[in-house]
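Of the protein chains in this complex, all but one are displayed in their positions.
Moving on to chain A:
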């Protein structure tokens, strides 16, 4: 009994952190009834904060107890004094938990989906995983999908475009890109979902089938792969490319200020350290130049849709000037229809209008360039949300966001099909 009083007297203040650093799990085998009852009393001493993992059923089974770091010396001294055999089962519980967690995470990462049917659309994926997805999609749908490499990023990553086509020669085309700004993760995730949606709906959904029977769809999911990689590994809020700027310690160009439409005018920055840095000259970034070259050589694109987040808007040209574009009326009416369709799914409310009036003056943007190339149905989306989560939209909103945006895309694509030749 004296020994138990010692235990009680050696109480240590509980620190109260929710970590198991230094905690050990001891396996204790009482040799007789007396020792068992001592162990029971010890376990009940509140100040020791012992946590019995496995109760002894009888004399032969051991008792496993988690002992916080602060109680270790006391407990071990007690066991040794009373000559109760014990062994250390877990030397540092926190280390073990951390290792387990790391294993679980890397197992989850390593468990690669084998088909686009077991790809997890409800989660964000890194660039390599999206590249694998693209390979799988093409392999599974060889008659419908092919991959075109339109160029290379600054760091040498392929710039992949998925072409969805049911044949013909240089049919009218629809261009869609996501992820031009790397931190807008909901867009790359939605782009992936759109790709799967197209192959799923062809032959099943009349409207999509009619579109693909007459036109091709080109989808670039990771438009800024270097930035995307950087946003995973180093800085979640990275927006630009990763190309260094000579004479500056600041890297990167804003890909959506680098296009040759009002390039260099108000609405972009000439400072390499700024998030809206336009680059040294129009199309200086390979990620933009590759699209420019592709669009020009294709020569028959009728819609160009550049998808961003956040703020829930659907916008048409111009950003670099307040002068309304020639097709303002039609683009405005189509935008209204598109966002009405979008809202029909979950009630999500999008605003619409020209870039300039709706959000801000922005120069050198993609859709101003594409519109000036003669691609009338040039639109830019800003997907969910309106600022509560902003760029870090919870993964459980990926599918609802993609689904509602798809309805707006369908409205634009259908109108394009019916109003061009």
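Going forward, a residue touches a chain if its C-beta (ideal position, glycine included) is under 8 Å from a C-beta of that chain, and two chains touch if they have at least 3 such contacts; residues count from 1.
FYI, contacts and distances are computed from a predicted model.
J.: Can you match the unshown chain of the complex to its UniProt protein name from these: "Pyruvate dehydrogenase E1 component subunit alpha", "Auxin-responsive protein", "Myotubularin" or "Latexin-like isoform X2"?
T.: Answer from the record: the omitted chain is "Latexin-like isoform X2".
J.: Please identify which residue in A:321, A:358 or A:378 touches the non-displayed chain.
T.: Counting the whole complex, the residue in contact with the absent chain is A:358.
J.: From the list A:311, A:348 or A:416, pick the residue that touches the absent chain.
T.: With A:311, A:348 or A:416 as choices, the missing chain is touched by A:311.
J.: Which candidate, A:49, A:397 or A:420, sits in contact with the chain we can't see?
T.: With A:49, A:397 or A:420 as choices, the missing chain is touched by A:397.
J.: In the whole complex, not just what's shown, which of A:24, A:116, A:224 or A:276 touches the removed chain?
T.: Going through A:24, A:116, A:224 or A:276 one by one, A:276 is the residue touching the chain not shown.
J.: Using the touch rule from the top, list residues of chain A that touch the missing partner.
T.: Per the touch rule, chain A residues meeting the hidden chain are 14, 16, 123-124, 185, 231-237, 239, 249-251, 254, 269, 273-276, 311, 349, 351-353, 357-360, 386-397.
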